[in-house]
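Right, I'll just put the structure down here and ask away after.
Every protein chain except one is present and positioned as in the full complex.
Presenting subunit A:
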Amino acid sequence: MYVAVKGGERAIENAHAWLAEERRGDPSVQELSLDQIREQLALAVNRVMAEGSLYDPDLAALAIKQARGDLIEAIFLIRAYRTTLPRFGASAPIDTGAMACDRRISATFKDLPGGQILGPTFDYTHRLLDFKLAADGEVPEAPMRAAEADDVPHVTDFLNREGLIEEAPQDDTPPPDLTREPLEMPADHALRLQALTRADEGFTLGLAYSTQRGYARNHAFVGELRIGSVPVELDIPELGFAVEIGEITVTECETVNQFKGSKTEPPQFTRGYGLVFGQTERKAISMALVDRALRWEELGEDFVGAPAQDTEFVLYHADNIQATGFLEHIKLPHYVDFQAELELVRKLRRDAGARDMQEAAE
């Protein structure tokens, strides 16, 4: 028998009212402004923009405030908002070679044109809690030094000159878009990169780590990691030319990977690529490692059964909004489903009991 149940409206309303109160916290403590979140929790804002797949620091700050700092919930809010926006075309591909670099390092070449620029990094800090931050501290302005107007070429360009690394030849095929067409296998390289750049940071990090520990090992060096701003250019149909509509900060990681050669390819270095919105270094490096692992087929490598090589496994489980949606739905009422399970288990036990009685009698 199916019994329709209604109710809970009042409980839900009151729960939401209490949520709002808890979100605000102790009213004697000053309220957090969106400007404060955007400026002082910038890396959280960057993660929400990257995985929310929408570059807008003010909206990401709002989402973080609304979500009480739960970044996956904030990403969910951004994804939902994104779907309400009309789409005014697609930009020209950004030119990361022309980036105004805040940070640019290479783990493969010490002396490279443009130099090793550390930028505002946590690297080389002692990871000791800084109690000065607990008190309101004025920060002195960072030191400056005359900047040379040198080009900062991509590291892979040097290796390309010797033919030691595979090329990434320019090609202008319009890419597939998983926000318009459902993600389906087989996924080409462009689709994999789109899925990875918005993938959950933790999941991507775990998979990348697994390749370093030996599951589809491809021995990655960070050929180059760069963070900085690039202009975004959009073609304006009514004007007949393209204009720069703004600048975004991105993190790019290019790995250089050992490759012994295969049936189809000569021994050379191969590449993994990570490009992510904002200053999101851990994610960009992880993306590059996973990108490289997923390229086993086109490079003629063996499938060794590692999770990071399995495109379907990686892409279908990398999206934290899909994952959390399905995971969290199991806490919602399943009264009828469970009632059926309960009936079934009771019946099985009755049948088993009857069988035992019969066997004992025989």
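Basically, contacts are C-beta pairs under 8 Å (C-beta built on N, C-alpha and C of every residue); 3 or more make two chains touch, one makes a residue touch a chain; residues count from 1.
The rule is short, and it goes like this: contacts and distances are computed from a predicted model.
J.: Write down which listed name, "PqqD family protein of HPr-rel-A system", "Amidohydrolase, imidazolonepropionase", "Phosphonate metabolism protein PhnG" or "Malonate transporter subunit MadM", is the UniProt protein name of the chain that is not shown.
T.: "Phosphonate metabolism protein PhnG"
J.: If I consider the whole complex, including the chain that's not displayed, which of A:9, A:151 or A:171 touches that chain?
T.: Once the missing chain is taken into account, the touching residue is A:171.
J.: Of A:26, A:130 or A:148, which sits in contact with the chain we cannot see?
T.: Selected residue, touching the omitted chain: A:148.
J.: Decide which residue listed in A:244, A:312, A:328 or A:341 touches the omitted chain of the complex.
T.: Considering all chains, including the one not shown, the answer is A:244.
J.: In the whole complex, what residues of subunit A lie against the chain that is missing from view?
T.: Per the touch rule, subunit A residues meeting the hidden chain are 49-50, 53-56, 58-59, 82, 85-94, 96-97, 100-103, 110-111, 115-120, 142-148, 154, 156, 168-179, 189-191, 193-194, 197-198, 231-232, 234, 236, 238-239, 241-248, 250, 252, 254, 271, 273, 275, 277.
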